[in-house]
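Structure in structure tokens, see below.
The complex appears here minus one protein chain, its other protein chains still in place.
Order of writing sets the chain letters: A, B and C. Residues in each chain are counted from 1.
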């Protein structure tokens, strides 16, 4: 019961975040192809952020799938994650309107980094409560994907000021890492593939 | 459980999309009938898009009614559908503010087409997982409505540049096709009408 | 199951409608009491509309409490109700910004009337499906409140053009009729008061 409400609230916030971003896609004043072209950078930023929020929703879904009890610490770790995700519309709009200007790109990277750290904290809270032998701890393993993502975000922030284009490539790369299912790791974790277990929390 | 959360998230996103469109119905500056008339085109666009999102919610509802297990592929196919539906507020506002200008009309047709294709992909993913003998596969049959809709959208995009009015008639026509329940097909699919089965996924 | 999803979607839309109205409460430019006074009419309009949406949510809640099966007709009657309720933010903002100008007041009355008619249609669809001897039909009885409300809305539209103040009083009056619980009718319907039955759908 407790868990259901936390999931429902998180689903609500994520659904609003993902949809509010589209409000930044302002209706252009003209009616020609030029007008359409002018919204293209904002649109591309929207696509990237939509995929990121989708990945977070997907992972959040798997994270709580194996959780039974929700403690006060998990509640606040979850709110912390939602807080950083709620900054996506702001960061996306700023980057979209300024076509990869250095500081907006660095800020976008910071928001990604802080959301990833908040996710890591939430994950650690849940594992701490379930014990080191839980299904979740086994499924996550050494969490290579998570660590590589954090590294990419840090690098992207460091280089954003003179290579904003490269920094954005890193942001796209991390999204692709999470989008493409990693079959090898899955098989390692679930040697006997069962239909339900085929989606590990790390996917 | 898994399915419930996907439905709850989709309901949230669809509820926000359907309601956010009304934000484009900007309060007119005057207080006379003239002011009211000025919002009429945006209002009509809102009505059409509201009906479309309503149809998608209705069909989504039926699609997942017969689904038990949700795979990673279905999750992403669903997010893909939600992405294209999230562009409805933008496309509706652009068409409403420019009263059937050619390019906005074509873009509206494109968004309808891409949402329909995303729905088709989602439907195919679910059928692929359930097997060709599933209730859903039988209920959809040859999916005449779906194919006619896709054709109408393609034609509407092709003619939007010199016949935007005609293109919009096609958009209205497709909405009517889905709104009006098709009793004959229903009877063919459910020879022995039972109360539950009386709503086929194609309705 | 079916019913749960319709309720969840309706809850989502109503939650967004009730919250989106507050966006019209624009932050004033000054910081003095004058600035605060300038938002007062919009605030009062917000209070009235909040109460109306609250009443609709409350009644919707009771309406579906006694419903088991949801048909295609009920789905669309519900979407029709949500459509008219979604116009509340627009009508509220227009009336609030123009302090009871005749035409905005009449439009506000029209939106109230059309939402009430949509509610009546939804209620009739549910009763038609449950049969005339259902709990819902008994609880609603002759639906005096519903009929008085419709009459008040019609009168308010008729007089809005020369008595907008009076029309608004009628709108406030109807809200009060629904807010104040009518104990006599309740007792007539539930001669043996049980804790659960003490909330009739008309409350």
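Keep this in mind: a contact is a pair of C-beta atoms (placed from the backbone, for glycine too) under 8 Å apart; a residue touches a chain by one contact, two chains touch by 3 or more.
In this text, all values refer to a predicted model and were calculated from it rather than measured experimentally.
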Among listed residues A:44, A:75 or A:135, the absent chain is touched only by A:75
Absent-chain interface residues of chain A come out as 1-2, 5-6, 8-9, 12-13, 15-17, 20, 23-24, 69, 71-72, 75-76, 79, 82-83, 86-87, 89-90, 93-94, 97-98, 101-104, 107
Per the touch rule stated above, chain C touches the missing chain via residues 7-8, 11-12, 14-16, 18-20, 22-23, 25, 27-28, 31-33, 35-36, 47, 50, 54, 57-58, 61, 65, 179, 181, 195-196, 198-199, 203
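We take it that only the chains that are shown with their structure count from here on.
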Note, CA centroid farthest from chain A's centroid sits on chain C
Copy-to-copy rotation (chain B on chain C, CA atoms, range 0 to 180, rounded to a multiple of 5 degrees) logged as 90
So, in whole Å, the Cα centroid of chain B is separated from that of chain C by 27
Averaging C-alpha coordinates per chain, one finds the centres of chain A and chain C separated by a number of Å equal to 39
Shared-interface residues of chain A (touching two or more other chains) are 12
